[in-house]
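Note that this complex is displayed minus one protein chain, with the remaining chains in position.
Up next, subunit A:
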């Protein structure tokens, strides 16, 4: 069925941060004017987020309310975070770390993670977040690629996922452990912070200096480290306002984990730069906890993800009925396309529709969005934000051809906005491949309708989008073949009504092994131990052989087409078929 456009009433339109008037006259100077900056054209993300707010007289304003899994509640003002991040920066220098060194964060949503991220940026080091549910292999690979100098983690994660191998990583100089005690060879952060000075002037950085490295999966080869710069903060400031309606004092909840780019750009930087009062919940999704948090914390802006929204929908309207959501003024969703049913459901249950938006690790910030002033076409990702030029293109020899209205092609962007990635770390060739004919090619297939709204269609490559995470099949296949029984593996994403897609693996066995339920569990178990539950396959199926090209590449696209009963497309390169 087709979904009707959700029109915005005049008062909502008029209240929007991004009006048609602002859109029409926007230049990048408008975005840069949102920043305080440092003398000599320098800046620092942490200065914009904290020190500049305190200097402007807002030190006492609430910055972060932190809710622990066990019911603990901690409140931080802007001055509290300024001082804590200064202590952290001083601890880094005291341990011989300096500007440009790469520090990795590996923990759940503990308050210390937010302090570590901003303290690292304040000190001029580069921060790289890792998802705490990763298994040891994705962690190690990412720390090796980035030549990690330091790590901040918890004692429990250290023991389970880092202790066995970190001494083989020659670049690693310091491991900081949250709390008052640390295993041998590590630094306990509690006493080190207490002993450090609460004063540290943010290091003045060039706008093009590296601030963050976010890892993202590739179809082939190792994960790629997308390099982002301090100057990106202009885009975080601007999109926080235009796409998410951030304004000083507004109560804001981003449910994303800082282990992924959304949880950093919009879970740490954009909200603080816009001086909102942000909520951080350490716990994972829990229906009643989330509904009561929206109510009791009087959340006004809520940025969440399709998987969570669909889990709420499954519980039905009645589960939401006892709660008061009247504080909500803007709801947004990102991670994978939000199905139209969920947009409409949001309007019925919360009184406001979800605003889907689109971006990716490489773009550093929201690019295409349904904004407050726009009518919503349920299922569409919206229109490009000011300053962005988006197109639909088809690769054509060495260049690209622009597609017509309604035609499906690859979503492409004109490069040059402040939060665009500047490199894939140590991977110039892979970076260069993203740019063709003056466009940055996103890898997503989409189409644009007659009104200029963009619609997501699928991935142009073999990457899998599950619960908002982008998974590279190669990384999963590499872990699977470490099982003694597995000779070859092909990994694809299959549609799933809650997660968007789930990871499924097809494996061929080595001689001497026979398919069995026990073996299936043993393979899945090994993958979960190595990769963590978010990345490991949920299903493993056995095949005698896998479809391959002449050069021996497994044709994942063919596995998927057959599984879904879709046309097999061009199979001229197929050399040996599956059985």
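Worth pointing out:
Note that a residue touches a chain if its C-beta (ideal position, glycine included) is under 8 Å from a C-beta of that chain, and two chains touch if they have at least 3 such contacts; residues count from 1.
Convention: contacts and distances are computed from a predicted model.
In the listed set "Sarcosine oxidase subunit alpha", "Cytochrome bc1 complex cytochrome b subunit", "Acyl carrier protein" or "Nitrogen regulatory protein P-II", the entry agreeing with the UniProt name of the missing subunit chain is "Acyl carrier protein".
Of the options A:307, A:333, A:357 or A:442, the residue whose C-beta touches the omitted chain is A:307.
Across the entire complex, the residue among A:347, A:538 or A:557 in touch with the chain not shown is A:538.
Considering the whole complex, the residue from A:201, A:315, A:541 or A:571 that touches the absent chain is A:315. Contact with the omitted chain, checked across A:69, A:95 or A:173, is made by A:69.
By the touch criterion stated above, the residues of subunit A touching the omitted chain are 69, 133, 284-288, 307-308, 311-312, 314-315, 319, 466-467, 498-499, 502, 521-522, 524-526, 528-529, 532-534, 538.
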